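First comes the structure, then the notes that go with it.
For this depiction, one protein chain was excluded, whereas all remaining protein chains were kept in their positions.
Labels for the chains are A and B, by order of writing; each one numbers its residues from 1.
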Amino acid sequence: MINDKNSQKIVDIIRNYARKHSLWILAYGTGCGAIELPPTMTSRYDAERLGVRGAATPRQADLLLITGYLTTKSLKRVIRVYEQMQDPKYVIGFGSCTINGGMYWDSYNTIKALDRYLPVDVYINGCMPRPEAVLSGFAKLQELIQDGKANGAKEYKENLKWYRDNQKKVITNWKMPEYNW
Amino acid sequence: MGEILQYTWGAIVSFVLAFFVGITYMGLSRIVTARVQNRIGPPWYQNFFDVFKLFSKDTSIHHGIMHHMGPAFMMVTAVMSLLIIPIFNGGSFFTNLNFHGDLIFLIYIMVFGPLGMALGAGQTGNPNSAIGVTRGLSQIVGFEIPWVMALVALMIQYKTTSIVDLMNIQAETGKWLMFTSPFAFIAAVLAMLGMFRYAPFDIVGAPQELASGPMSENGGKYLFVMMSSGAVFAFAKLTLYVDIFMGGANNLIILVVKTFILYMIPVLYGIVSPRYRTEQSVRFFWGWPTLFGLLAILQAAFL
Partner (left out) sequence: MMMEEIKTTIIDRIKLHFSDAVEKEFSYNRLDFSVKKETVPSILFYLKEEMGFKHLSHISCVDWLEEGEFEMIFILWSPEEKIKVFIHTRVDRSNPVMDNIDMIWRQANTYEREMKEMYGIQFTGLEAPEEFLLEDWNGPPPMRRDFDTEAYAAKTYWERPGREDALDVRETVEKRTGEVLPEFAKKYKR
């Protein structure tokens, strides 16, 4: 009775409701994006109303917020951070740099599309997105979590080879631990 | 047989009560912080979401056996001190497992959890954990001195080491110990600031400099255990203060009111304070709080 499909569905609904209202973010603050987070968290926009809270380490975080361009050097660190996070985990790409390179489209060491290397659940566009846009991004992610559609981490595990190939194409000297979940 | 059943039920009910009240207090402290900072803040039940979410997260971290045991040590400490501290005045149901000499036992058991956590954090190999543990143990050395002095003063003054005896004395005379031995109360409250680890004494898990210190490798279910043990332990400590200084409580409402007022002292002091460095924190506790502890012992011995 406990393990049949309907009760699993009910458990999922409750779990998703709790996950939706408790997003602990780990902000990877490269570039100019990190400056948009203090106004989002403090008294003017107050993201803590939605249950959004900063986490100190990747082990405790649910949501990886990549705020801006990623060079190949920082991509390496971001991949390690992402793989240290515990399931369920989500990624938000923040700003046009993560979508199509933005103003760094011809830079010699900046990747142009984040979702080739990490599974992105929600993109927030803009250069830079204002705190309202950030809040709407959080709200969109909450919607996806409630519907059970925010499963980027599952995708990452299923298509690990494709992601790894893309990552190794950019990071030529690959000296990272291989995780097998 | 009936006695054992009664004790078991008392333990279970007081644990559930402590869990719910403790988690609610954590949520309320977040609201209070938010209002002081001119924000709306999360709802009061926000921490129940957090705890449930942490419980439902997968946890695939392994650093060794002590690392798994660390949060368990915290939980054991919290539950043990909760079981020793009587929740209500009189009545046999919620007196739990207290015995003569439990005040001395409490002094020992209350540092057991942090020590176990220190061992667990040491095994993770994370440098932030090691620094956090060092800071935490130094801080314990700081606030234990006024805290033990206050308790010793009570023991000398009333010639007992039992919490129930202290509660009975207050019930008989009708005077709270915070008025009859004020210096011990002041020393104990100042030590409480360090016990609860709100700012300016949050040097252990300082998120901006240490990435949450000893917990930095603990996510998911580990953090769930630590959060809930923190809530239970906070409730146990607050109940202890109410029992020995504020005349205990006859029913739940009085208990909640008294503990909440006590809880607001470290929270409100923390909101408006920046963070101390380790040596500043230890110096604080070895200053005025220790002086008040000495005064309390003098008062107990000579008055």
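In this section, a residue touches a chain if its C-beta (ideal position, glycine included) is under 8 Å from a C-beta of that chain, and two chains touch if they have at least 3 such contacts.
Worth saying up front: this structure is predicted, and the values here are computed from it rather than measured.
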Quiz item: Of the chains you can see, which ones touch the chain that is left out?
Solution: A
Practice problem: Give the residue, chosen from A:39, A:101 or A:126, that touches the chain omitted from the document. | Solution: A:101
Exercise. For chain A, enumerate the residues touching the unshown chain of the complex.
Key: 72-73, 76, 99-101, 105-113, 116, 166, 170-173
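Everything below uses one rule, namely that only the chains that are shown with their structure count from here on.
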Self-check item: Centre distance in Å when chain A and chain B are each reduced to the mean of their C-alpha atoms
Solution: 36
Quiz prompt | Complex contacts: residues of chain A adjacent to chain B | solution = 14-15, 18-19, 21-22, 24, 42-43, 46, 48-49, 51, 53-54, 56-62, 85-88, 181
Self-check item: chain B - residues contacting chain A, complex
Solution: 30, 34, 37-42, 46, 49-50, 52-53, 56-61, 128, 205, 207, 210-212, 215-220, 223
